[in-house]
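Note that this complex is displayed minus one protein chain, with the remaining chains in position.
After this line comes chain A, so read on.
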């Protein structure tokens, strides 16, 4: 009887705790969305911000966030895939490899503000990239790389040994086996991880304060020459992202509608990150079905 009572209490506690977590999360999301969604309009999403007048938008910031994301992934994906493939398939199982693995883990848990300051000292000042999208992308790469390496490694390790042997036994080289059998099989895992990493980039603020900067030049969306300082495509211009904008507007916004703008921008940010997460899950499942299921 006593064991049964204990079991009942444990079950009740676990349900209560999970319920509490769900409630907190739902409350948080609901609060952000209810406060912000009303402020989202096409105009809000496309027009530039105002410093002291009412009616500013988040157009350039939204663009900056997306562009920075693309830049970061362009740098992260090849390096991360390469390192992941090395760690999984080529690195000998010894102390050095384990040490590298440990370093990668540590790297992923460095506080983002430290990464930001490191970026300021090394990228912005020492290498003279200035406050720019490029500096920001490199700083974010520091974050995302460990995740990317680990995901790729796990993805490849998850490929059944039989599949690998089947390919090798046909006389295919190791490299061809990796690219034509193992990577496609691990694709759902790697892709899901990549999108989740991308979602993190979107929400990151602290690491960007000192690298991508807190201002955006007046962008001319008709100028697509990447070398012009006013072109949105120039990777060497400063760029305030959405997350940084929210932080700035909340702490020093002068416009009368600053709090609404912050609320609206937060809602946009949350919605985008949610879309990334759902998108990742959906795509992962879709790819898995595509590679394995009965058509």
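Basically, a contact is a pair of C-beta atoms (placed from the backbone, for glycine too) under 8 Å apart; a residue touches a chain by one contact, two chains touch by 3 or more; residues count from 1.
We adopt the following convention: contacts and distances are computed from a predicted model.
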_Please identify the absent chain by the protein name in its UniProt record; candidates are "NADH-quinone oxidoreductase subunit L", "Carbon-monoxide dehydrogenase small subunit", "Protein FixA" or "Phosphate ABC transporter ATP-binding protein (PhoT family)"._
"Phosphate ABC transporter ATP-binding protein (PhoT family)"
*Residue touching the undisplayed chain, where the options are A:11, A:173 or A:215*: A:173
*Residue-wise, where is chain A in contact with the chain that is not depicted?*
92-93, 160, 162-163, 165-173, 176, 180-181, 184-185, 291-295
